[in-house]
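Note that this complex is displayed minus one protein chain, with the remaining chains in position.
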Amino acid sequence: MAIRTGEQYLDSIKIRNKAEIYVMGKEVKDVTTHPFLKPSVMAFKATFDAAWEEDTKELARAWSPFINEEVNRFNHIHRSPEDLAAKVKLLRKLSHKTGACFQRCVGWDALNTLWIMTNIMAQKGKKEYKDRFVEYLSYVQKKDLALAGAMTDAKGVRTLKPHQQPNKNAYVRIEEVTKDGIYVSGAKANITGVAATEEIVVLPTRAMGPEDKDYAVAFSIPTDTEGIKIIVGRQLNDARRLEGGDIDALPYFYNHEGLVIFDHVFVPMDRVFLMGEYEFTSQLVEVFSAYHRQGYGGCKAGLGDVIIGASMNLAKQLGVEKASHVQEKLTEMIFLTETMYSAGIAASLNAVKVCDNCWWVNPMHANVTKHLVARFPAQISQLSIDIAGGIIGTAPSEWDLKNPKLREYIAKYLQGVEGYTAEDRLRMVRLLENVSLGVAFQIESVHGAGSPAAQRIMFSRLYDLNYAEEVAKRLAGKKTDLQWKPKAEPWRESETEKLVKS
Amino acid sequence: MAIRTGEQYLDSIKIRNKAEIYVMGKEVKDVTTHPFLKPSVMAFKATFDAAWEEDTKELARAWSPFINEEVNRFNHIHRSPEDLAAKVKLLRKLSHKTGACFQRCVGWDALNTLWIMTNIMAQKGKKEYKDRFVEYLSYVQKKDLALAGAMTDAKGVRTLKPHQQPNKNAYVRIEEVTKDGIYVSGAKANITGVAATEEIVVLPTRAMGPEDKDYAVAFSIPTDTEGIKIIVGRQLNDARRLEGGDIDALPYFYNHEGLVIFDHVFVPMDRVFLMGEYEFTSQLVEVFSAYHRQGYGGCKAGLGDVIIGASMNLAKQLGVEKASHVQEKLTEMIFLTETMYSAGIAASLNAVKVCDNCWWVNPMHANVTKHLVARFPAQISQLSIDIAGGIIGTAPSEWDLKNPKLREYIAKYLQGVEGYTAEDRLRMVRLLENVSLGVAFQIESVHGAGSPAAQRIMFSRLYDLNYAEEVAKRLAGKKTDLQWKPKAEPWRESETEKLVKS
Amino acid sequence: MAIRTGEQYLDSIKIRNKAEIYVMGKEVKDVTTHPFLKPSVMAFKATFDAAWEEDTKELARAWSPFINEEVNRFNHIHRSPEDLAAKVKLLRKLSHKTGACFQRCVGWDALNTLWIMTNIMAQKGKKEYKDRFVEYLSYVQKKDLALAGAMTDAKGVRTLKPHQQPNKNAYVRIEEVTKDGIYVSGAKANITGVAATEEIVVLPTRAMGPEDKDYAVAFSIPTDTEGIKIIVGRQLNDARRLEGGDIDALPYFYNHEGLVIFDHVFVPMDRVFLMGEYEFTSQLVEVFSAYHRQGYGGCKAGLGDVIIGASMNLAKQLGVEKASHVQEKLTEMIFLTETMYSAGIAASLNAVKVCDNCWWVNPMHANVTKHLVARFPAQISQLSIDIAGGIIGTAPSEWDLKNPKLREYIAKYLQGVEGYTAEDRLRMVRLLENVSLGVAFQIESVHGAGSPAAQRIMFSRLYDLNYAEEVAKRLAGKKTDLQWKPKAEPWRESETEKLVKS
Partner (left out) sequence: MAIRTGEQYLDSIKIRNKAEIYVMGKEVKDVTTHPFLKPSVMAFKATFDAAWEEDTKELARAWSPFINEEVNRFNHIHRSPEDLAAKVKLLRKLSHKTGACFQRCVGWDALNTLWIMTNIMAQKGKKEYKDRFVEYLSYVQKKDLALAGAMTDAKGVRTLKPHQQPNKNAYVRIEEVTKDGIYVSGAKANITGVAATEEIVVLPTRAMGPEDKDYAVAFSIPTDTEGIKIIVGRQLNDARRLEGGDIDALPYFYNHEGLVIFDHVFVPMDRVFLMGEYEFTSQLVEVFSAYHRQGYGGCKAGLGDVIIGASMNLAKQLGVEKASHVQEKLTEMIFLTETMYSAGIAASLNAVKVCDNCWWVNPMHANVTKHLVARFPAQISQLSIDIAGGIIGTAPSEWDLKNPKLREYIAKYLQGVEGYTAEDRLRMVRLLENVSLGVAFQIESVHGAGSPAAQRIMFSRLYDLNYAEEVAKRLAGKKTDLQWKPKAEPWRESETEKLVKS
């Protein structure tokens, strides 16, 4: 059967012992037990468990025509607008289970991107990529693999194109082509969850021109391939996990990002999905970005729910949950959360079909989703901090609570309403601290799936300003000018939309 | 054929001579020629024309099983999520044609509300209302009537219930019941487009208790029924229309609201759809509000497009359309506009089926839509004013331009980039002034379909705070507490959602 | 005595019969009785009355060393930080008296600008301008004249410098120099209150280079000089004033802006204060702008008070003044209003002395003040609209109230809490409509004293980014790097600050 359990995933990832992974300057052999990485592995695991748990089973599975079997939805190719909506709903639900980023979306979005792009390339006469991809996809679905998606390059000087960089490997580059495969070098940065995966799907990160040909490369590769080094990044409050407690470093689930270095790594040809066709890079990036931006309407709304719930609980502990200003703040948090979600749902259900069995998210709504996510979480956090009180920055450690000389004092002075204990308060404060100010909500929300400026570029490209100007000119003109043909949606035929019709 | 042309509507409304309509203290006999009302009639007419114009025909028509014929969508009962999305798309498109509120949605939403409510009442044993309504609906569809929807009562003291008011008619009230019908008195306020309609559909405006029984009343009635007086409200810049020009009072289309007074008006029994069943008023209000809130994602986004276009054009006239701060502002306006629209689309496509052939909008998304509309238009306006420059508050009148002694000076000093004339600039400035600061965008956006506080109440009711708290408590608890069943959407089973299952 | 009464001003302005003033395409002979202009004249008059009324007398007068007499503060040269603060306080108070812009600040700020600039030019060897200016100032103070300040040129294509414009007069230009004076042509736009003034002080509107020499000109001139034409601009709801009522066109005081055309106008040499010295234009604009930006912290805060008061009153009329969401909105309006004011106070009391007896406002605080004013009024308006209810866009006209057939209905259905009448409600709604959405609060707040982009340019210029970077570099460096010398205020020595030391 194609669908693994969480335990099966754990077993597999535990013995993946050729991977070269560093945390805090030291190599890590078992990611499932390392205190920095374990919460991240557990969050990954939740995506496998979801396919077996009663409450998520239905959402977390889908039937794949590629292997004629049910698969874990995280490796599924979307076949309808409803499939896309199921993604958003599943992500929100998993945020409720983990309170963290579960890191499996990037690989999923990479698969769907390659599905569309290899179809388009096939239509343009480049058939081999689609054949290779379908074979690879079937393999991934059958094995139910945990994938990382790797887009963002090191990038060097931001104003220079890949071939202009002083560091020739500032973008991942094909160094050598043989008949069996290619050798690549470079680095991919901010790669979500990579240390907990079995394979990495690599995509180019920007539109490229003819001179950037060597940088126009997409492929997949096992995470523990020789020549790959993974340096896991630091995160807010990470060092607390080394203390061995179970309060201060909440939540139990977490996420990580890694810098992935490719040092002359060999990729067999049947795993290469783009090799020099720079003319498709712009579309590829746009297709991927929109998929990934849509998803944030689910997972970040789910984190919003966690924060709303934590704030509500802390308000109750202090007896102020009915105060009108607390109610106003909670309502505002709900509104902000549901706005992000509604945009994600629109991006899904108002999807566009771009080729046979290729359902792409609506790019305008998807960019709206992500741009909202780049703004609202900071507001939600601030409201939660407001409700929580100053204690979120001043609470004693769990070690104080556990010190017999201090326990009684803390129990007495941290308690609010009877029925709640000081430990209840500390636990909730720590959850809120780590989620509200954590990387997933504060940083990933801004930069994941493209920084705000990237969405703004898409707004200008997708929206037809000339059309809008024409609307205004008619209405401002003579009365006789008013007969004409408006569009319901003033969106432009962008390159990607042209793609839809190719 | 059931679908009228705009001209047919005009002919009909012109001779509707029993209606008692006042503007500026004087009775108006022909609304199609009165300078205050004509733009409003023309906007209404656009909804009829839309069914015949090539570019809108498809969106503006729908097949009705009630009369087994195509009808104008504005009188259609939604039969699918796609129908609901078609509403939002049609509204955006009509805003492009009119630059104004075309005023026919309230009646439309009232019909759909009565369809759901009479179905529900029928399920609970009150069958007569559904029978009456289906007959009435068929009549409306066959005649393709222009309807007003009348919700908001005079309300008197806001903190008192209907039966507690010093003014017994602060809410529309059944004064007398006979076997043939009922007599009602009271007033409905802020009734959009009422002077341009043929019939008024009256609904209760709030949840009521047993003591408010006499106020629990829904019915429909021809606009020119005896005892009805319509006092048309003033609007920003309305008096300019009396001047006879064609620039300063732009746009050519506009909207109006009226105070509708019922002075012991007789309603025949077959037009009565609720008569004392106060227990359904809460649901009725919720059903209607959500329908109406969804629509704003279309029409207000469409006005956003008009304002974006006008701003772009003015920037071009001054040669600054490429300045980075102008680009940033235009992009922000696009983002705000598309956010409102995406929520409206989500409310439509993520619809809920509440009875056979009853498709209701998603209430959470619909409330999000309206709450965004209560906030973003003021921001869009301010950005447009920023781009337009001070001239939006200081431009000469068209009469200055038309004065031969001044024309040349104005031509010389109001021109920016060659190719545009001073008249081009004046026309665009006036369009922007009248749309950006106009009632439809500044006031209706805030208060139409319920004031912001009303949406906030719905957020609290729809969102399940206890569930969110449970999510947080699990994550903040002991590790062993983590097995449980989350929901994808933390929404509560509100009264209306219970309704869904009834 | 140098200080006039309001009546004396009226008498003077009434007979100023050579001025060529147009409203709605027609020439106006008596501005004190014309319905469009009278409210504006009355607001001007309030600045004269203020010097005689007990409650404002002290603030509105100041002792002038130039004529060794008390003068109306509106013609006073600031001699201390306290003088600058008195300006802000007086403006707030006058807003309470008028609910409008009283239009006399621009001329005042122009006088103070010329005082500083002619001093600086004198220090650099150009002594004649200071002599002329002191003489002119003494004349203005003795006569207590009503001045307009005229900065903004027609500007043509915004991206071109004056000498590059297709229209050679897009900026006011010296056409001819004789030994007695100069001849100028061009137009000044958006000139506040100009039709109600006795003299116009003209200043250049931008920094200029050597090729723009002919455009580097400052002078003063009687408003009714031959060759000057004033075209009064339209404003929101202006046409209502023609109706003759006393409710719908509230407030009684208002403001206007005019387009001032100079058609080869002769200026005698003793009224010329800059003639080709382009190298001072940048400083001059900066000095003037900062003065004018500071003042907005007073007058716009005062309008904020009017709107807060009107919202409070309407809430009381409906019985909702204690509702928590209404209280929250009122509090937010107070916060926004007081923030603008506090910045204005800081700009005053943290003033800088730039030459003997030259007190300039703090330029950073002054730009903060104006930038806040460009943002917050729209928010205040929206909050007021929220509290006021939909009626602000739908209320019947006063003519309906005055129609005996309708009066009773309106009285009945517009009343809220007993003790308030329908007329009370209408009056307050109209005041709010006309102030909240009026030009002074919505447009002037954005564009007056320079559009938001202009303040942003000043922020970049005044703030020392290099210094801030140095701060960060020290803190991020090695521990040994930490000894150094910070500044309390990271402000740059801009051109104007260099000026301070010249």
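Per-chain residue numbering starts at 1, and chain names A, B and C are given in the order in which the chains are listed.
In the analysis below, a residue touches a chain if its C-beta (ideal position, glycine included) is under 8 Å from a C-beta of that chain, and two chains touch if they have at least 3 such contacts.
Since the structure is predicted, the reported quantities are computational estimates derived from the model, not experimental observations.
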Of C:345, C:358, C:383 or C:414, the one touching the omitted chain in the full complex
C:345
With the missing chain put back, one of A:184, A:217 or A:231 would touch it. Which one?
A:231
From C:312, C:352 or C:417, the answer for touching the chain not displayed is C:312
Absent-chain contact - pick from C:224, C:243 or C:470
C:470
Which residues does chain A use to touch the chain missing from this display?
22-26, 152, 154-160, 166-167, 169-170, 187, 189-190, 229, 231-237, 239-240, 242-243, 248, 257-259, 261, 263, 318-320, 323, 325, 374-375, 378-379, 381-382, 385-386, 389-403, 406, 409-410, 412-418, 433, 437, 439, 442-444, 446-448, 451-453, 456
Mind listing the chain B residues that contact the chain we can't see here?
324-325, 327-328
In chain C, positions touching the absent partner:
53-56, 59, 81, 85, 89-90, 92-93, 96-99, 246, 250-252, 305-310, 312-313, 316, 327-328, 330-331, 334-335, 338-339, 341-343, 345-347, 349-350, 364-365, 368-369, 371-372, 427-428, 430-431, 455-456, 459-460, 463, 465, 467-473, 475-479, 482, 484-490
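Keep this in mind: only the chains that are shown with their structure count from here on.
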So, what's the distance in Å between the C-alpha centres of chain C and chain A?
51
Could you tell me the distance, in whole angstrom, between the mean C-alpha positions of chain A and chain B?
38
So chain B residues touching two or more other chains come to 456
